[in-house]
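What you see is the complex with one protein chain gone and the rest in place.
Labels run A and B following the written order; every chain starts at residue 1.
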Amino acid sequence: MAAEIGQLALVLAFVLAIVQSLAPLWGAARLDPALMGLGRSAALLQLLFVAIAFGSLAAGFVGKDFSMALVAEHSNAAQPTIYRFAATWGSHEGSMLLWVLILALQGGAVALFGSRLRETLQARVLAVQGIIGAAFLGFSLFTSNPFLRLFPAPPDGTELNPLLQDPGLVFHPPMLYLGYVGFSSAFSFAMAGLIEGHVDAGWARWIRPFVLASWICLTAGITMGSIWAYYTLGWGGWWFWDPVENASLMPWLMGTALLHSSIALERRGALISWTILLAILTFSLSLVGTFLVRSGVLTSVHAFAVDPRRGIYILGIIALATGSALALFAWRAPAMKSGALFQPLSREGGIAVNNLFLLAATATVFLGTFYPVFVEIAGGHSISVGRPYYELAFVPVVVPLLLLVSFGPMLNWKRNDSREVLVRLRWPIILGVLALVLGILAFGLSQVLAAGGLALGLFLIAGAIAIPLRYWKISSSLGGDLKRFLRATPLAVWGMTSAHAGLGVTAIGITAVTAWQSNKVLTMKVGQTVELAGAQYTLNSIGEANGPNYQAAQARFTVTTHSGSRILVSERRLFPASQTTTTQAGIGTGFLGNVYISIGEQSADGGLVVRIWDHPLVDWIWAGGFLMALGGAASLSDRRFRVGAARPVLRTEAIKASA
Amino acid sequence: MRARLLLAFLLAATPAFAVLPSEQLADPKLEARARAISQELRCVVCQNQTIDDSDAELAHDLRVLLRQRLKAGDTDQQAIAFLANRYGDYVLLKPPFEAETLLLWLGPLLVLVAGGIGVALYLGRRRAAAAPAFTADEQARLDRLLKEDAA
Partner (left out) sequence: MKRLLFILPVALFAAVIGAFMLGLRHDPSHITSVLIDKPLPAFALPAVRNNQGLASADFKGEPMLLNVFASWCVACREEHQMLLQLKQQGVVIQGLDWKDDAADGARYLVENGDPYIKAGNDVSGRTGIDLGVAGVPETFVVDGRGRVRYKFIGPIDADDWENTLKPLLQRLRSET
């Protein structure tokens, strides 16, 4: 029954999406409040029905309804309930439903909370959002229906890939989707603004919470994905430049640029064309990402079962959405000039430079990801672009940007005295240079890049701390105390501090792990001890451990460092239903780094293959990511920038009255 | 007894695994070179892994072959070329620098330079017009207002 309800709900949602696309567009053109109101209702109803559809699919999974094809293909009876629920989005069809749900969520949010928006703008935003929703609902209904039934229904299903039976599956995809599908609203706002022919500071104020919320989720989602890969894949990697990973990084880079650019637009009415273009590009990259995962145009460990026919459909959606947006941009944007004037050395100028570097970084990742495709279609041979390319091409683009990050918040709007800016940053600069010199002295000139990385991170952290310190100086110079300072300093300032500091923390983590990780591969017997990076590893025992749907061989180790001892456990798990084996690494986390043990085969004479890694400061990479997300959350909750803060809105009655 | 058998099965189940102790060379310097090169070679039967990480049997064969070449005295470049001559540039995770990949390697720089020129021109056009000189009083007020505006 659930499948039928879900199917019906999906069809209704599709129809509503079409209504949502056409009615408000027409209504805005004719200033017809009834039609525009219809758009709002359609958006909310569409959200309801997509939610029902999603709920039906989830119910099928949790309720073990193996007559539903998707449930039978991606879950079995022995699978723990939480992973049966998460399997809802563990397939192409299911994840597409999640996509559509979040698209509908965005539309619903605009309909519900956008009552103070200029009515025509709101209508057009809903229309564009509706068009995208309709396109993807159509895609789902006509090519990837999640509600197909199997007849006769099998007694049990196929197990979900054991690698996916992990808390990571519960959190990572929904977070990611909230992120990059969330940017659809910014896209819709951009299109609506172009259609209206008018984009101003008020428009930027409206997209800010949407962009910020999406950015926070995407940051958290990427960070979670990295953590999940680290502990699951058995060799301690945290980023592989895999096409699908890149597909989430590119919207993140553009989204960061969009975030900052919209601030300039909101505060000073500057960078209008930039911001519109970034809003279009960010979501377009999300669309390209989904194309990547499902079309088979590139090989990736993350790809769903690929189907070039689906690829064509998605490509069509991209061509339509992005193509029309960029065409509209080319036509309308030149006329939408801002009158804002500012010196090059200003916060606006800084944000423009920020945009440039992030654009270059995104272009680099894009080139690296798709170049093999470009070469092949040009008649060339197969090539690969892997980590070595990105280390040589991406890093040199990002490092100058990181150096400039600390300067941005120290710049006033409109104009600055260059000497004053340097004075504001004198302590971070001094600390950074000091750190570099100390680093070279400690590690030698051959490791100057590593020393530089650490110094850069420190400079970023110090520069971030300098932000609230500057407020403190102003506050205390006006006679305030700590309480007054805390009350007077906006949350957005703490948000900026946390986010920029987080960047520094991540930079330090990446530098340390890349420069100083070490690894040993050897055969160990019970009772044997081996040494790596100043720690002793002893194999205590090899035994058995079983789980709800797996059987495991378990090895227990004692790891002794100068600060103490701990027990680490590594397992090899066999999942009888799918006959797959996974390895669970034993990870000992620490502030200064992790130790990572992964076991392999055991030979006839009792020797066990053991792989040991030492990962200095690796947790800093993710701590920094979460600091960034936290910073975003702080900014989002800043009362000053809440959507709905008083702004006079042109109501159609007023227009009619004056006519 | 069953438990023992299961254990044995679990620990011997898969055919090959990422770098095995048995594959490693005795000479630590050669082995370090082999590991470094392995991390720059693509496993041609996997979905995006290096031969160093991969569990595939072909990856194992290539790791062994690589070490044989290094032991036979090949330089890093020669050993890599040995494999590239058989599997093509596909096996190189660092794409070669040639006519076909010019855009790939120079692209980022191109974007930065072209974009940089564009932004420089853009910033030049946005420059605020020269303002008339302020009195000392007005200058002081302005400075204080600007400081607060930093919020």
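Quick note on the criterion: a contact is a pair of C-beta atoms (placed from the backbone, for glycine too) under 8 Å apart; a residue touches a chain by one contact, two chains touch by 3 or more.
Computed from a predicted model, the values in this text were never measured in an experiment.
Touch with the chain that is not drawn comes from one residue among A:F370, A:W413, A:F575 or A:Y596, which is A:F370. Among A:A327, A:A442 or A:I567, only A:A327 touches the chain left out of the display.
The chain not displayed touches subunit A at residues 273, 277, 280-281, 284, 291, 295-299, 308, 311-312, 315, 318-319, 322-323, 326-327, 329-330, 333-334, 370, 372-374, 376-377, 381-382. As for the chain not pictured, it touches subunit B at residues 44-45, 57-58, 61-62, 65, 84-88, 90, 118.
Quick note on the criterion: only the chains that are shown with their structure count from here on.
Between subunit A and subunit B the centroid-to-centroid distance comes to 20 Å (mean Cα coordinates, whole Å).
Residues of subunit B touching subunit A in their complex: 3, 6-14, 17-22, 24, 39-40, 42, 47-50, 53, 88-96, 100-101, 103-105, 107-108, 111-112, 115-116, 118-120, 122-124, 126-129, 146-151.
By the touch criterion given at the top, residues 234-235, 237, 240, 242-243, 270, 299-301, 303, 340-344, 348-349, 352-353, 355-357, 359-360, 363-364, 367-368, 371, 375, 378, 380-389, 392-394, 396-397, 412-415, 470-471, 474, 490, 493, 521-523, 542-544, 551-553, 572-574, 581, 599-602, 608-609, 611 of subunit A touch subunit B in their complex.
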